[in-house]
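Structure below; questions to follow.
Complex shown without one protein chain; remaining protein chains in place.
After this line comes subunit A, so read on.
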Amino acid sequence: MAAPNRGRRPAGAQGKPGRALALILIAMVALTGGMFWAGQLTPRLGIDLAGGTTITLEAKNQPGQENAVNETNMNTAVGIIERRVNGLGVSEAEVQTQGNSHIIVNIPKGTNSEQAREQVGTTAQLFFRPVLTVAAGGPAAPEPSPSASTSGAPKDDKDKETATPPSGTPSPSATTQGRAVTEGLKAPAASPSPSASTSGSPKASESPAPGESPAPTPSADPATAALEKQFTALDCTDDKARGKLGDNVKPTEPSVACGKNSAGQWEKYILGPAEVNGKDVDDAKGQLDQQRGMWIVTMDFTEAGAKKFQKITSRLSQQQPPMNQFAIVLDGEVVSAPQVNQTLSASAEITGSFDQESAQNLGNILSYGALPLSFEEDSVTTVTAALGGEQLKAGLIAGAIGLALVVIYLVVYYRGLSLIALLSLGVSAILTYTIMTLLGPAIGFALNLPAVCGAIVAIGITADSFIVYFERIRDEIREGRTLRPAVERAWPRARRTVLVSDFVSFLAAAVLFVVTVGKVQGFAFTLGLTTLLDVVVVFFFTKPVMTLLARRKFFASGHPWSGLDPKRLGAKPPLRRSRRTTAPTTDPKEA
């Protein structure tokens, strides 16, 4: 501490090592504090370390749809798979796209992986069902008679709405307005025919659901009564209740279902038996109608599908709202419920308040049956936590030994200087650990084995920067400079080398991260992160500490154990003239 007054002080930021050190200290404290604040003291462990099941799915192009594997479709698929996996009651299950054509499903330990696999692997069910009743999503109060809920009259619906708890705000009219309606809406409204049975549907579909009859007949059929009871009790805002809905629903029977309206609120439905299924849709896409300047979804049906669709639309178009709607049901959830105003057959257009995304999503859902893509199970990995833990332990032991070897080498070779290297490595370790921990909740980063490996390998990268700098300082000393000018003169050049080579390292990591899948990505991410941190540590810690320590007599005098002994380094005895001339001029500043 006595030393600082001697010798010249470099100009600019270089001369304020305290500031940089304070900055990095604040960053460390903030990160550690953030860690405690977030209540997350260890990094989130990947499935390979915590145990669980990882299923990797690969999207396959189907014949005739070569461009099906694209971002939109992958995202739609992720949404569907996520809904399914979490429908199992699995918490924390992750479904992510990896690369362009893979979906990784991570199911943590403690869940039925067998069931999960089945769910993930099977194609979702898509049906078109006639809407019998719509109501706001909350559980209905018990008062309304079952007949009210099954009545097709809008008046009754309003009654019902008042009976629903305040949570379910949307009124049926809002529902149908915001919802997609067929092009036929503009056509003169079909004459309201309150009786569903007159639609002449040859299907037996309606008979099991007499409740849909507009006549307020108390339902005699026990199945219908059960359905009504279920409907009344259903609370669509409850995730668990919703998750159970899709189970054991037979397409040939009426069912209750939930769906979100365009305002994003839950609504519940009683739906008739499925009349058209997803396979009957030949193609569908969301597109911009140039003339009207709005997003619409167009559907083309297969031959068989067209017949079925004609039937359902001709019948529904005769109905009063809300029974003039059909619901597009995906995995038990109503995706959309457009109104029908005229008979349609081979192709149809759904209009409504779509934006590009929602139109394309619906188009995707319709045209691919369910999952927008067909998937192949690429690999299924079950890892017991014990094994993952063992691997982690081995990795950490290896890392510790590797680190110890590095430390020994640095101490032997750089002696006193190694202190700075070790401190820097320590700072780097703290930063890496805290950031990794915080990235768990922030972006879902999970530390997996390759990532651990990446972190261990990064020890080398980080140490490399110090070596570059130390060697530069030693070169300056060999030139005959004393330590403090040597430290400052070595810096700009070491800095450039470190930046240039770290950039290359980072580029490699970034490219790896962008183009690769799964495990490789974790590795690349860690590598990239540590490379960035290396730059931060060298700039804000190593250099300032070096500047500070250069003022200590131990280092400045070139103590044999400082690692900077000019004699040992083979410095040329005659000191440079330039130093001797500059020194006196800058001295007064200090005094």
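We take it that a contact is a pair of C-beta atoms (placed from the backbone, for glycine too) under 8 Å apart; a residue touches a chain by one contact, two chains touch by 3 or more; residues count from 1.
By our rule, contacts and distances are computed from a predicted model.
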Name under which UniProt lists the unshown chain, selected from "Sulfate adenylyltransferase subunit 2", "Protein-export membrane protein SecF", "ParM/StbA family protein" or "Peptide ABC transporter substrate-binding protein":
"Protein-export membrane protein SecF"
Hidden partner chain, touching residue among A:A337, A:A509, A:L529 or A:A556:
A:A509
Residue numbers in subunit A that touch the chain omitted from display
56, 58, 99, 101-102, 117, 376-384, 386-387, 390-391, 394-395, 397-399, 401-403, 405-406, 409-410, 412-413, 449-450, 453-454, 456-457, 459-461, 463-464, 467-468, 471-472, 474-475, 478-479, 489, 493, 496-497, 500-501, 503-505, 507-509, 511-512, 514-520, 523-524, 527, 568-572, 574, 578
